[in-house]
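What follows is a set of notes on a single structure, which appears directly below.
Of the protein chains in this complex, all but one are displayed in their positions.
As written, the chains take the letters A and B, and residue 1 is the first residue of each chain.
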Amino acid sequence: MASVFSGAPPQSGPGYSFKQTPTEAPSGTRQHGFYPYTDNGGSTLGISGADFTILAGDTRHTSGYNINTRYAPKLFKIGGEGPDNKGASIVLSVVGFAADGEALKERLDTIVKMYKYQHGKPMSVAACAQRLSHILYGKRFFPYYVHAILGGLDEEGRGALYSYDPVGSYEREQCRAAGAAASLIMPFLDNQVNFKNQYVPDSGSGHELQEKPRTPLDQNHVLELVRDAFTSAVERHIEVGDGLQVMIIKKEGIMEAFHPLKQD
Amino acid sequence: MNHLPQAWGRPRDDVYGAYDQSHFQMGGPNQHTQSPIVTGTSVVAAKFKDGIVIAADNLASYGSLARFTDVKRLRKFNDQVVVGFGGDVSDMQYLDRLLNSLDIRENYGSDGTPLNAKNLHTYLSKVMYKRRSDFNPLWNHLLIAGLDGEDKPFLASADLLGTTFSAPTLATGFGAHLAQPILRRSIPDEAAVPNVSREEAVLLVKEAMKVLFYRDARSMDKYSIAVVTKDGVELKQDEKLESQSWAFAEGIRGYGTQVN
């Protein structure tokens, strides 16, 4: 303090005695006290087959180390009739910031319902997928903090699965895991669905090695993969657990199932 | 020597410190709530067979100061809904006015069914999410307790981020850490709810309030408790915590005269 009032010459060498006078409000120094996002944990995964698509997600909802509830669905039917979405053929799964996920679901659902009302026919998955991309990109500078996966059947009746990043870049895939345990589940899926690192036995070595040919997977087999993926994820990730919600989309409609997971 | 005219006639920075330019600033950016000021602590609630119990103490704190000791944080909306408020008290009072105007709008005509707990929770969560998306949050964590459209118990939460969830037992703030485990021990899941009587649920919630008073420094022993059933809302606003025992404090280091 003494040095401030000493009248002694500046210690820090030659220079102006005044700093450049600020020309704008000193708002840059004020820190924001409000952060509009949180992570509600959980994981989702989707796999598409020859004539079906399976989506799954755990039902735990967390804030930090707290479990808010053991049952909060992350899978939503889109564009059916009425509040229960009867007769829907598209499913959206969202993981990340649950409030954004909910808002995103409601926007997409409203759009798909209005499409059906105005055109007299349901929206195709491909159209819905592109629309979802546009919704996400529309909030490019204040994004919906979610990883979305959209599932359904394409115009030829084949399983269709689209995955998204929070700002809307998307692609159609065979399988995708998202959320807290995505890094645990995705490598497993690469190996078991797309047969990565699997080769035809005795097909040679080095460049001669032949990759195991990819074949469409049977529905029951895929369901087993999904359940194995989640039971394993529950063991290794604290934000995953409590229950597993599964939806299977086929041309007959959507079948929904619930399987308990460990609650620890 | 500074040749910039803005600096002429001003005290030297190196002698008097940098001048606080903010005093010159007139308008500036809009300021929204960056933190809560006067706050209420936990709200706890539990479902039972044919209704729901919800409780919150009557304290509004100013930081660590127990500032207002008679603030009612449970609000009856109608005969089937009670809202419990945690967090900023002025935002709670704003929401109170908002609910008043909603209630008037809803009952303007004589016909129409009243909003149930599920309707109100949906509405309030939209309000909370809208405000967070405007970067102007209502700094609250709400519990909405009551009956849904089928007269079944309904309990759900909405917070300042617009996050929502529902469970057979819920507790906000400190209660999420301290009360929720106690509540969950008795009512672990939805399947357990039909086996819980009203008396058991009330006792359970009172027990949770007591534990919170023992361990939450921003709590107090005067509280409100409401029971919502098909017969309506029974709201008591001046309850005192009963049968407290501080005997446990003896064994805890840091309490009383024991220093370490």
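The rule is simple: a contact is a pair of C-beta atoms (placed from the backbone, for glycine too) under 8 Å apart; a residue touches a chain by one contact, two chains touch by 3 or more.
Methods note: contacts and distances are computed from a predicted model.
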Options "DNA replication complex GINS protein PSF2", "Intracellular protein transport-related protein", "Aminomethyltransferase" or "Proteasome subunit alpha type": UniProt name of the undisplayed chain: "Proteasome subunit alpha type"
Hidden partner chain, touching residue among B:K47, B:K118, B:R184 or B:K210: B:K118
Candidates A:K77, A:K113, A:K139 or A:R176 - the one touching the absent chain: A:K113
Touch residues of chain B, complete complex, unshown partner: 109, 111-113, 115, 118-119, 122-123, 126, 149
Chain A residues touching the omitted chain (full complex): 81-83, 86, 106, 110, 113-114, 117
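By definition in this document, only the chains that are shown with their structure count from here on.
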Distance from chain B to chain A - Cα centre to Cα centre, in angstrom: 30
List of chain B residues in touch with chain A within their complex: 1-2, 4, 6-7, 10, 12-18, 21-22, 25, 28-29, 32-35, 125, 129, 132-133, 135, 137, 157, 161-167, 170, 176-177, 180, 189-190
Chain B-touching residues of chain A, taken from the complex the two chains share: 4-5, 7, 10, 16-22, 25-27, 32-34, 36-38, 40, 61, 63, 66, 68-72, 97-99, 102-103, 142
